[in-house]
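A single protein chain has been omitted from the complex, and every remaining protein chain is retained in its original position.
Chains here go by letter, A, B and C, matching the order in which they are written, and residues are numbered from 1 within each.
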Amino acid sequence: MVKENDLVFLYGDERRNFLLKPEKKRLHTDKGYLDLENLIGKRFGEKIETNLGAVFYILRPYLYEMIMKVRRKTQILYPKDIGMILTRACIFPGAKVIECGIGSGALTTALANFVRPSGKVYSYERNEDFLKNAEKNLKKNGLAEWVEFNHCEIFNEFPQKCVDFVMIDIGSQWELVEAAYKSLKGGCRLAAICPNFEQLTRTVFTLEEKNFINIETMEIFVRKILVRPGKTRPEQRMPSHTGWIVFATKIIP
Amino acid sequence: MVKENDLVFLYGDERRNFLLKPEKKRLHTDKGYLDLENLIGKRFGEKIETNLGAVFYILRPYLYEMIMKVRRKTQILYPKDIGMILTRACIFPGAKVIECGIGSGALTTALANFVRPSGKVYSYERNEDFLKNAEKNLKKNGLAEWVEFNHCEIFNEFPQKCVDFVMIDIGSQWELVEAAYKSLKGGCRLAAICPNFEQLTRTVFTLEEKNFINIETMEIFVRKILVRPGKTRPEQRMPSHTGWIVFATKIIP
Amino acid sequence: MVKENDLVFLYGDERRNFLLKPEKKRLHTDKGYLDLENLIGKRFGEKIETNLGAVFYILRPYLYEMIMKVRRKTQILYPKDIGMILTRACIFPGAKVIECGIGSGALTTALANFVRPSGKVYSYERNEDFLKNAEKNLKKNGLAEWVEFNHCEIFNEFPQKCVDFVMIDIGSQWELVEAAYKSLKGGCRLAAICPNFEQLTRTVFTLEEKNFINIETMEIFVRKILVRPGKTRPEQRMPSHTGWIVFATKIIP
Partner (left out) sequence: MVKENDLVFLYGDERRNFLLKPEKKRLHTDKGYLDLENLIGKRFGEKIETNLGAVFYILRPYLYEMIMKVRRKTQILYPKDIGMILTRACIFPGAKVIECGIGSGALTTALANFVRPSGKVYSYERNEDFLKNAEKNLKKNGLAEWVEFNHCEIFNEFPQKCVDFVMIDIGSQWELVEAAYKSLKGGCRLAAICPNFEQLTRTVFTLEEKNFINIETMEIFVRKILVRPGKTRPEQRMPSHTGWIVFATKIIP
């Protein structure tokens, strides 16, 4: 049963879908409007109709939707890259992780989801506007409780030590390598996302100098397939670049 | 400090690395041998040398290594696909999920990691040999406690109801669509992995008939980049197919 | 020196470029206008300016530009696919080849270019409007002389026999397999382009039945890289599907 503060994924079709809460508010779509209060008491999976009879389904919100629907003030990390980070980084219920910068809170949403109930995400962002927006996104997604939002720029070190994972998502990635080193547990991993080739090489060479090993760089592609009777084919255009992801593990020489 | 039952990722280089526990056992490598007991009391991140002076680093085990190092009796789901499932499926600490079949336990490892501490993975496998092997893998990875290992073939329904996610990883994926429907909470999602095109279309068309919506199919690629001074380039060969992943959400008509 | 009937590739930048002849005509661009007569007598490689001082360079027309600039009444075959056909099919100066249908004449342009001076492209198209448009495109590209334009639908056989190559580019590719067989020299190859998976499998299975061997199917991707000081990266979106290309060779059982 949908309750008052539940997050709902309202799905009409691929282009008409919304991540929202059942507030006293009217949602206007090009297929008519819905009074969102009416969601309360419905079962997940049921439908609801607009004043014009268009059907929307009341679905459960997934990480994917939470990520894609964050209000964006920056480029975001996409699920394809976040998924690879979740399998390569040391994330688990109870993990302590650092993220710098927070951007719009897309990766933060995923990290917070998976460090629950006893872990914490320490997020840093020098742009206050971005930080506030990210905080709003995390609150909407019901995950702000597992995030510490810090408005500052980090140069030499993070206050947290012995963390399980550090994510570097700033423009000059190599400048945070030493700070990340100081914060990571021995034998633990960091990740950095590098949109440009010059950032990538500089970051990797810095990691090699600063006692990181098992350095691996990769890019991830997702291609959707449209399955339809007699007309099955891949989509005609796809994203071909977001950034290269670098992973590296701290050693104690 | 490495303790007796800790899982350790012993890393020499890209081709020489091991996921193991510090037992009374000698590890033989082409660079000499190591007595694994000697790992105890070392710090993660430190190195250890073979009798021939070759260096191995004592790193923390990540999901990635746990997945890639499962003892394989079947094809496994790879991190690229598992990552996408983690972001698209309803996985969180406390989630109840069903997986059929278990294969070698690669995905199971990821699911168990992220439903901790209060969730559960209900795994089904008709091949006893595979099931036992998967159980061993999960035990080694320290995650068996969050998995229920069931040796049976499912036709009509799973005993569990109101689960958050169902993973279908058998050869005739479409045959489990109805059973999955009965077990899923309304508005929740399933995933199926389809290595062949004919499986894919049949599965999608069955989902469309059986009250699933928001059906999306995709394939994931990972390309590694070798970053080296003056010689940076992508690797020369890459995996180009494991399977298509289908996601679909249950509605209550 | 540019002469009156020369085809010219007038290049301002990536989005402002034109394939045209130096006629008595004024070309209007968002950067001002040019009187195209003034191109006559200029050298290729030189620049010309609009009335507003915007610079355009007078470049030689390449196959690539001729293909991409055909006036389109249909989907076209793209250079990535045409290039693969040129290396896998038996095309050479003097070759006789059949193409059905002609579409907008994109592949025809490439085939005509490379069967010159003594070969011929026999093109078939059931849609008169498409055929006329393709003929205009070939005339503009200066290659119509090597093409025979036939307005008819082929069911059982093409009049030409002993040809070096047959290209099938219609919606029900499998229906032309027998006609192609009758026209090809023994040991020679055909190609078919299949946008959908169902077309692909049906075509391949028909080829297997009808005395073709060495059947290979592939898809081609092109990813552009933007090389810029400190900001080198792949383009952010790319085409991800045009069609699968099938090649097969005729045997005499």
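Odds and ends about this structure:
Going forward, a contact is a pair of C-beta atoms (placed from the backbone, for glycine too) under 8 Å apart; a residue touches a chain by one contact, two chains touch by 3 or more.
What you are looking at is a predicted structure, and each value in this text was computed from that prediction instead of being measured.
Considering the full assembly, C:Ile225 is the residue among C:Leu52, C:Cys152 or C:Ile225 that touches the omitted chain.
Although one chain is not displayed, its contacts with chain C can still be listed: residues 9, 11, 43-47, 57-60, 62-64, 67, 79-80, 82-94, 110, 113-114, 116-117, 185-189, 197, 200-201, 204-205, 213-227, 229, 232, 244, 249-253. Seen from chain B, the chain kept out of the figure touches residues 195-198, 223, 230-242.
We take it that only the chains that are shown with their structure count from here on.
To overlay chain A on chain C by their CA atoms, one rotates by 180 degrees, a value rounded to a multiple of 5.
Chain centres here are Cα means. That of chain A falls 21 Å from that of chain B. In chain B, the residues that reach two or more other chains under the touch definition are 197, 201.
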